[in-house]
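Quick notes on the structure that follows.
The complex appears here minus one protein chain, its other protein chains still in place.
A, B and C label the chains in the order they appear, each numbered from 1.
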Amino acid sequence: MTEPLKIGLIGTGRIGQVHAASIAALPGLALHWVCDPFLESAKSTAERFGGAQVTADPADVLSSGDVDAVIVASPTPTHVDLIDAAIDAGLPVLCEKPIDLDIERVDGLREKARRAATPISLGFNRRFDPHVAELRRRVGAGDIGGLEQLTITSRDPAPPPGEYVAVSGGIFRDMTIHDFDMARFFVPDIVEVTARGARQFSAEIAAEGDYDAAVVTLRGASGELVTITNSRHSAYGYDQRIEAFGDAGMLQVGNVGPTVVRSYGASSVEAQGPYHNFFLERYSDAYRLELVAFAAAIRGDEQTNPGFEDGRAALILADAAARSAAEGVSVEIDPNA
Amino acid sequence: MTEPLKIGLIGTGRIGQVHAASIAALPGLALHWVCDPFLESAKSTAERFGGAQVTADPADVLSSGDVDAVIVASPTPTHVDLIDAAIDAGLPVLCEKPIDLDIERVDGLREKARRAATPISLGFNRRFDPHVAELRRRVGAGDIGGLEQLTITSRDPAPPPGEYVAVSGGIFRDMTIHDFDMARFFVPDIVEVTARGARQFSAEIAAEGDYDAAVVTLRGASGELVTITNSRHSAYGYDQRIEAFGDAGMLQVGNVGPTVVRSYGASSVEAQGPYHNFFLERYSDAYRLELVAFAAAIRGDEQTNPGFEDGRAALILADAAARSAAEGVSVEIDPNA
Amino acid sequence: MTEPLKIGLIGTGRIGQVHAASIAALPGLALHWVCDPFLESAKSTAERFGGAQVTADPADVLSSGDVDAVIVASPTPTHVDLIDAAIDAGLPVLCEKPIDLDIERVDGLREKARRAATPISLGFNRRFDPHVAELRRRVGAGDIGGLEQLTITSRDPAPPPGEYVAVSGGIFRDMTIHDFDMARFFVPDIVEVTARGARQFSAEIAAEGDYDAAVVTLRGASGELVTITNSRHSAYGYDQRIEAFGDAGMLQVGNVGPTVVRSYGASSVEAQGPYHNFFLERYSDAYRLELVAFAAAIRGDEQTNPGFEDGRAALILADAAARSAAEGVSVEIDPNA
Partner (left out) sequence: MTEPLKIGLIGTGRIGQVHAASIAALPGLALHWVCDPFLESAKSTAERFGGAQVTADPADVLSSGDVDAVIVASPTPTHVDLIDAAIDAGLPVLCEKPIDLDIERVDGLREKARRAATPISLGFNRRFDPHVAELRRRVGAGDIGGLEQLTITSRDPAPPPGEYVAVSGGIFRDMTIHDFDMARFFVPDIVEVTARGARQFSAEIAAEGDYDAAVVTLRGASGELVTITNSRHSAYGYDQRIEAFGDAGMLQVGNVGPTVVRSYGASSVEAQGPYHNFFLERYSDAYRLELVAFAAAIRGDEQTNPGFEDGRAALILADAAARSAAEGVSVEIDPNA
């Protein structure tokens, strides 16, 4: 066995824990540093997953000379600076989405990111979901001919707390951004964004001036139409579906539950138990597999994780959607700008 | 349009009503006589479906010189005599199953039936169900290669009343007989019957010495294995499924409901509403289509309805199953006897 | 039995044939007059379905004093005049959609239609599809709580001929119009239309300046979001699906095929045979049931068929969609105008 890659984990919130667990389970990776301004959280995470050095300061990790790569799972406002510092330290970095809520801050780092010698990966983990990956593979293999329409349904089980909504950047930058990346996984060049938002159920979200539901239509450079349907709640659990329609057929990824048990009774038949509750369960494989891909890139393989440009492109679509929804106009995008 | 065929209907119980409705809906058939010892029932049936001559005596219908065919939907003990009389009258006859509960009475008519110049059809309507017919067509077309295993699940929503059970001839002759015919639709020559019965829930059925559940294994002349699973109750409605397994694949007919609406909620997802409640709803198309086939045979086309020999063969399997269940032995059958 | 209603059928094209067949199969209706400028077509239709008086001139039917109602299945440009004449003749009328391609012509008849003493029904037959009707019933019964999002997928198996496209009024007025009515079946008051069209595969349709694919987002008066996805072709047959999403759950109507046979082989499992090929097969029940409802209205029951105002409202949505698609702006609608 080759030596495991030493990983520095920055941020030990919900996603940080997921990454720590994946690192512990993967033979090729080792948790070496854990960083969180709440040092107690860093310590308990390190302990839970087999031990690691801990610090409250990311600079300790980056300057340690003792890690092969860093994973950034800290709050969004820290992302740009940490990516920047990782580049300077010559360390591969996997950063959670979004790069930032402000496209100008993103653009400020763009040129440096483009020239970086080390891999910069964005945490659009859904691309690594085995169902999505197989769908993408089959579309790429021509199973449906030319892709004409992509239909993404994405509904969260329940809205986030109001205080989170207030700093989230709005539904398009916070929630739809995953769907924008999914759209770009199939249709990389988007040239037009049309979005409608609605306030259907949450007074709290409305009070923040945000939408709790949205429909977005994207147009691809080759005339593809992509539809995204969002809601911030879903009585039947996390709803994550994709349909790819082409001139030769259609492929679907439906929802996934913990088991395939079906029940038959007096009031209903063929009923399946609830789907996976939310993204940690639904995309558990995806979180693990994105680290596998990141590890390969660290070791010198071609990068298959989405990168800085993908993070920037998704944010541009989110900004355009916000403007389209506000003004009632379709917004053109130059995918090469 | 050619003149509709004049049909004499003998028996106006539940199945008689179904046939009367089918006759009324089919342009090629006309209800011309309706016969029932309860003359009021004959009258109301005739009136409901557009008028017809009525009588309490089947002989009036058979000797009228005024019908092209008769449908026998009267109680089982009358079947042999009415088929016999229809042959004498030179009239095609569609008789409900079974021919009789006593194989000796059936055999007494066998030679005459074999020599009859007019079509004798048995009411094994399930062969005409569009789903079953398509399954049979595809098996016949070789879609699964050679047929090796046939799995029939057949559960009634609720048991019949005790007084009916008492005269029914037992589960194998009354309920499984449809499944025996279904088995023979795919595997005409059965050479061995193994059956196990159980008393699982009905004290009433047990009191009659009958089973409320059964499993039957048949062996075909080419080594095919057929499994029939029966229950006299089913909390989720009428359960009617068939699987045909061959060396090149498998084909299934699942259950059917009134609509395809599926519901998604907090406790279950993908739930369909209840299936068709019982045979009148589930096999409504089949009842109509068996009359279409019968009409074609009356007009001189080749008979596609199951005939006298099919009715006899199913009864022989039922008798063998009853003996196998009682004695705990497999029973050999000579399909050419 | 009460006397069947005498129906005059005007127009014997594809839909006219469907109506003639339904009339022949329904005991409460009789085909009494058949009218077509191609008198031979009128004659052959009359003969095929049991005989009727024939004429090339609709006026003969309307003035005959010999029909209880008329069904208008002639080309679109004749609809306004024939509805007008039916009102004058005091005859209930079921007219195929659309009323006209020109909203001004529709509005010219509006006041007279509103005051008409006799039922005016529009042929939006899909409302009578048993699956759709059950979905509507369950949404109305509160099974999903308040309706928030409605997702309609509607793809034709293959595009119409170029000469038809040229006079069709464009995809929104010709094809989407059924989906607009479906949207209004669930969300009667639409206040905003946003549409994007695309030219994805048909040079012929593009040459007519029309779209071969479209996505429409509607907003209802209570904030509901409705998404319609259209394509003029579909490799896997007629695609007709509806999802109704509410705060308490979701209900779906999926596609329907001729049988439920599923196949299992080396390259795929759980595969169903092709869906119903097109609307005549998919909506055969709906065509019959809309006549049943029309007959009830003729006999004095409350009208359940969509009426003149429904036909007008769908056309207004189509016009708005065409404008939205052309100009890249959302278009507001006053549902009470």
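Going forward, a contact is a pair of C-beta atoms (placed from the backbone, for glycine too) under 8 Å apart; a residue touches a chain by one contact, two chains touch by 3 or more.
Predicted model only: the values in this text are computed from it and were never measured.
J.: From the listed residues C:Gly13, C:Pro130, C:Gly265 or C:Gly328, report the one that touches the chain absent from this view.
T.: In the complete complex, the chain left out is touched by residue C:Gly265.
J.: So which of C:Trp33, C:Phe172, C:Phe185 or C:Tyr275 would be touching the chain we can't see?
T.: Checking the options C:Trp33, C:Phe172, C:Phe185 or C:Tyr275, the one contacting the hidden chain is C:Tyr275.
J.: Please identify which residue in C:Ala206, C:Ala235 or C:Val329 touches the non-displayed chain.
T.: C:Ala235
J.: Just one of A:Ser63, A:Ser222 or A:Ser263 touches the chain that is missing; which is it?
T.: A:Ser263
J.: Given the full complex, what residues of chain C touch the hidden partner chain?
T.: So the residues of chain C touching the missing chain come out as 235-237, 255, 257, 262-275.
J.: Pick out the residues on chain A that sit against the missing chain.
T.: 1, 24-25, 27, 50, 130-131, 134-135, 138, 143-144, 248-256, 258-266, 273
J.: Touching the missing chain, which residues of chain B?
T.: 144-146, 148-149, 151, 153, 155, 192, 194, 196, 198-201, 213-215, 217, 219, 223-225, 227, 229, 231, 233-236, 239, 245-250, 328-330
What we mean here is this: only the chains that are shown with their structure count from here on.
J.: Give the identifier of the chain nearest to the protein's overall CA centre, each chain being represented by its own CA mean.
T.: Answer for the innermost chain: C.
J.: Rounded to a whole Å, what is the gap between the Cα centroids of chain A and chain B?
T.: Roughly 58 Å, centre to centre.
J.: Approximately how many whole Å separate the CA-defined centres of chain B and chain C?
T.: Spacing between the chain centres: roughly 40 Å.
J.: Could you say which residues in chain C touch two or more other chains, in rising order?
T.: 144, 248-250
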